[in-house]
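Every protein chain but one is kept in place in this view of the complex.
In order of appearance the chains are A, B and C, and numbering begins at 1 in each one.
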Amino acid sequence: MTAPLHHVIIGSGSAGYGAAMTLRGEDADCMITMVTIDALPFYNRYDLPGVFRGHHDWRKLLAVPPARYDELGIKLRRSSRVVDVDGERQTISLAHQEDVAYDRLLVCAGGRSYLAENLIDSVGLMHGFGSFEAAMRVYRALPKGGTAIIIGGDMIGIDLALTLLDTGYRVVLIANQQTFWPHVVEPVERKRLLKALENKGMTIFADERPVGVLDTRNKKFSRAVALESGTEITGDVVMSFCGLSSSVEFMLGAGVDIERGILVNPELRTTNETIWAAGDICQIWHDKEKIYKFYHGWKNVRVMGELAARNMSGSHEIFDVEVEDRLDIDDDGNLRSTFWTR
Amino acid sequence: MNRPLKPVYLEEKLEEIRSDGHQDYRSKSLPTWCPGCGYFSVAEGFTFALNRLGIDYKDVVVVSGIGCASRFPFFVSTYGFHTLHGRTLPVATGIKLANDALTVVAVGGDGDAFAIGGGHIPHAARRNINLTYIVFDNGIYGLTKGQTSPTSALGFRTSTTPYENGDEPLHPLMMLLSYRASWVGQAYAGRPHHLADMIATAMNHRGFSYLHVLSPCVTFDKTDRTYANLGMQVRDLPDDHDSGNLMGAMAEASHDDAPALGVFYKEDRPTLDEVMDATNKRSTAG
Amino acid sequence: MSLSGRERKESNLYSDKRSGNRVGLDDVHYSDDPRDFGWVRENVPCQTACPAGTDIPAYIWAIMENKHGQSYEINREANVLPGVLGRICSRPCEDQCRHGWPGNGESVSICHLKRAAADLKDRGHRLNESLYAPSGKKVAIVGSGPAGVAAAHDLSLMGHDVTLFEREAEAGGMLNYGIPEFRLPRDILREEIHNALRLGVDLKTGVTIGNGEGEIPLSSLRSEFDAVLLSTGCMAATDLPLRKDPDDKRINEIANIEYGFDFLLEMHRGEKKRVGKRVAVVGAGFTALDCARVARRLGAAEVTIHLRTTEEYIPVTKDEIFESKREGVALHGLRTPVALLGDSAGSLRAVEFIQNRLGGWRDNGRRKAIAIKASEFEFDCDTLLIAIGQKTDHNYLDCEIALDRWNNAAINEIGMTSLDGIFAAGDYVKGASTVIEAVGQGREVALGIDSWLMGKPRRKQSVRIEPVDEPLRERAFDFIARNHMPTEAVEERRSRLDQEVDIGFDNALTHEEAKRCYLCNLHYKIDVDNCIYCRACIEVAPKNCIKMVEGIDINKDGTYGGLQETSRWDRIGAIWIDNKECIRCGACYFVCPTKCISITRNQLVMREL
Partner (left out) sequence: MTKDMNNTDIQIAICGSAGDGTIASGDIMKRAAALMGYNVIAFDLYPPEIRGFGKCISRIRISSEQTYSLKRESDIFISLNDNHAIPHVGEVRDYGAVVFEDSLIARVPEGRHISAHIKPAQVPYAFSIRQISEQATNSARSRNIVVLGFIAGLYDMPARVFHRVIAAKFATKPQIVIDDNTKAFDAGMRAGGAVFKLDDVAVGKPRDYSNGSDAVMMTGNEAIVRGFLEAGIGSYFGYPITPATSIMERLAVEIPRRGGQFLQTEDEIAAIAATIGAAYAGSRAATATSGPGLALMSEMLGLGVMAEVPLVVVVSQRGGPSTGLPTKTEQSDLNLAVYGGSGDARRIVLAPTNVEGCYRCAGMAFEIAETYQTPVILLIDLYLSNRYETVIPSEENTFAPKPRLRPEIAKGDIYKRFELTYNHISPRALPGEEGLMHTITGLEHNEQGRPNDAIHSVMSIKRHEKLNSATRFPGLTVCKRFGDEGPVDVGILGWGSTFGEILETMFEAQAEGIRCSAMKVVMLSPLPMDEIVAFFDDCREILVPELNYEGQFANLISGAVGRPVTRLSHVTGSPMVIAEILAEVRRLAGSATPKQKALGS
């Protein structure tokens, strides 16, 4: 009898969670460990705007009750940062100085919000929205009816912006190339979509480039964004939503190919036999277009996680999702996106 | 200032240590004394001494009482007996009388020796039982977290002497000299090589040998018997010291401020087993 | 047998170290033991990584002691151009810095400190040079780039008559004609080259060695001098390999395409350069980044750099990439140009690229790029700068010298080519590499030439072991975060090509950063003879740096490998400081009851034979 395989999953987002559940379904005996920097078990990040609708108890956001992980024999390693992956020895190193051995590794560490290089000096004055904690901090920083300034406005940001408008806040959007990311929007269409947002009550700066964030705590508003044109926009919190850039630093020693993300074949396997990748962190080879492509949006990500899990269990399925890129915002601000659903 | 050494190459040093063999006298488990404790020095010296004397560790019994020092038998590979507070010497006496082929070493701290066990020492000394008694004197009760001991200095503050210790400390060397211990010496934990030499000489003595080891308690004594203070105070016995002269030994031992290191006194006189043999002979001589 | 019945001699009872005093060494000790060389190589990773072998801990310690001039001189011993390298070095040292090892934080800003020592030294600072008596030998050096200048300086100190020939109007080679002024101000360069050459080097500028009109043939040079050094670098741009399709346009058939090397060279010769609105750069080195940043300053609206592999694998510093991005340069990875597309007017319209995937690793630590079949695409642009590398040019020779498989000059162990008395160094030997490698090679070949001219080597390397009285650092220093180079505002950079981007550390920042250096050349060692194995040192250790060991691995070359640890009391041979983990904080030194921890400073030095 052979020892049960140890599957290690880096990341506890949609892809990681879907993969863990699928793996358990495929193999009742294998060992499954999920390693995540997060302090909480899996919850849907796409639900985070809900904090503005009064969802302040993270337990209500969880996909399954914590006890379910124990029942399923899925070991959760939270507050643990992976600093290195050794593809030859098949171990991952955690920042707190522990090595964890794996038989098969699935990397779905996702991405972090991209921030334009020229705004890096201002990062301390901006809010993030990548975790429950970050969302709650935004909630607490925004006074009732206050103003949020959103730079960029990818689909995560637009979703949040619409929620903010619905719940009585004001939103200023500084649109840029990443607005509506990951949708690719033609100029005419873009104009119409921005108009729809404006009708909904958003203030929009369409052709301006932010050059810095200012701390104006002692004034009426606590933040201001300086634009290249010299204009200053005031508000209570400033957030940047310019799409995701993948977090791959810890994979540099793994012996897998990396461009902007981890490069995988259509079966989601990397160039290392025992490592798979799924979700926002991976670029999947597209045989027809002859390029490595990112696929974003929670549906795709979830599908990738489950697919990778099946392939880790011996299957050879191909990621063959024809991505429909459709986005519509009607005059009431109702949003329909093939990547995002509210 | 720490003077640097000529380049020492580790593998050569390790080979020297391995082939030397004193490591065999250590047990497998690491001592649980606080890091920095002077008792490590005694443990190290003890292994050196046994090795140099060439005694097989199966022929050695180490007997101890209660206290930090009395953990000692657990850290050597010889036979050991961890007995009760202060009752070390009677137990050791029993072992030695029952089997005189054994090398018996009694060890303990200052509390064990001179407080609760103080009553036993004179009798062990005057009978000249053939064993070695090593007292690790740190002048404090370490295991119970820092109370005053019979050798604590005047004015020393501990949890039980919060207004300074007013009891004159005992003077172990002068006591032992007056008890007529047949070998009396003193060493210091900060001089590991000398300590090892003294343990070897004490064990080589025929009769009751008493070795007093000055050893700092790094955890509970930050002011008095520290490495820094002791390092400045200790001195070697004068070259012309006559270890056969009891009064001379007393005079050297009475220097409180500058404890001397070396063999204060030694004499050759019948041991307890020899006396018992003689008694037995007389009882059967009819 | 009973103890009492056993006879023992008193003399056996005493150890030979009975005094307990350690065997001392008061003075400096020199060692040629491979284990000591190995120690320095392993333990001073920055110095090991430096092609010129700069004694980095020593110069940072001098900064900590407020001796900026001395620090500058320590640098000059290895590298005659500290102010220059302090700005534009590729910093292989920082990649290896112990402070940057996992768990230790970020590496020390070694390069910025080098520059700080140069910036902060006194005006009228005194240079240290030690001169040999004149040898009566004459050496010609062709090419006054970093390798030529370094070799000229060293050879002239060794007593030889050196003449340095330079084709351009000014000395400096690529430093002067390749690197833009916003990275390397020319006054600094001129001053340091002047200092390097002032002890008797005869610099002849505007003189070309070659076979043309008014040029001096190499063979006549050889007959006039006792030795000739060729350090002409890589002065020819590498051709852009394109698809072999007879219908495709060639480079010279389309306007607005230039080799980046020529572009920079001509600009620095004083020509007015222009670029279009959408500038594409192909290439992955400093030249490519420089071209892109110059293009941005010349007014290009969109500047893109196209890489065969990806950002992670290109041989430039992360800072340089970051600054380029801040200036608005975009990088695109995994693509190779295959064809050039012109418009009807014969101007560039677009470049056709083919998509790549990453292949295996190359020997130099970079990645291979493998083209993906049928993945060609077009990228619109109106200017193309090609900066995919430079190669050596041998056309100027009037004699045959043997070449290696990369078409560079082949040399032997003392740097001599196949022709007797003709030496070569720098990029001319290595192919396009870094400035610091060229400096290192210049120094190395100077030693070679000297030993050849004099018939024997006159200097060799030893390990100098010097006692240090106490730890030189505080634990608190380890928590200082890496200080970043203050830079000119992005908006300010646009207007001028000669506005230096990096502002430099001021005095306070310099000292703060210098404190971060672990001073890895300090060797903490436990005297096993006096150790009582009490573990007081382990108790205070900040890392897993003091170990209980039973053995040590020895490498084939006689150097040390890893420590064999044990926690079995009866197996512990030594408690030993693992110098690889040690961060030289000194905590152990103060707690040792038997004072058995010693510190030495172990440095590589050159000694007279």
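Methods note: contacts are C-beta pairs under 8 Å (C-beta built on N, C-alpha and C of every residue); 3 or more make two chains touch, one makes a residue touch a chain.
As the structure is a computational prediction, the values presented were derived from the model and not from experiment.
Just so you know, the chain we are not showing touches A, B, C across the whole complex.
For the chain left out of this panel, the touching residue among A:Y17, A:F52 or A:Y69 is A:Y69.
Across the entire complex, the residue among A:D99, A:E228 or A:D287 in touch with the chain not shown is A:D99. The hidden chain makes contact, of the residues B:C34, B:V60 or B:V234, with B:C34.
Mapped onto chain B, contacts with the missing chain fall at residues 32-35, 66, 68, 84-86, 115-116, 118, 141-145, 147-148, 150, 159-163, 219-220. Considering the complete assembly, chain C touches the hidden chain via residues 103, 474-476, 478-479, 540-544. Listed by residue number, the positions of chain A touching the unshown chain are 39-41, 58-59, 65-70, 75-80, 94-101, 132-133, 136-137.
Methods note: only the chains that are shown with their structure count from here on.
Farthest from chain C, judged by the mean position of CA atoms in each chain, is B. Computed centre separation for the pair chain A/chain B is 68 angstrom, with centres defined by C-alpha atoms.
Chain C has its Cα centroid 60 Å from the Cα centroid of chain B.
Of all residues in chain B, none touches 2 or more other chains.
For chain C in complex with chain B, the touching residues are 1-4, 8, 10, 12-15, 17-20, 22-26, 29, 31, 33, 35-36, 465, 467-470, 525, 527-530, 532-539, 549-552, 554, 560, 567-574, 576, 589, 591, 593-600.
For chain C in complex with chain A, the residues that touch the partner chain are 102-103, 310, 312, 322, 325-326, 333-334, 355, 357-358, 372-375, 490-491. Residues of chain A touching chain C in their complex: 83-84, 93, 97, 117-118, 211, 252, 257-260, 263, 271, 285, 290-292.
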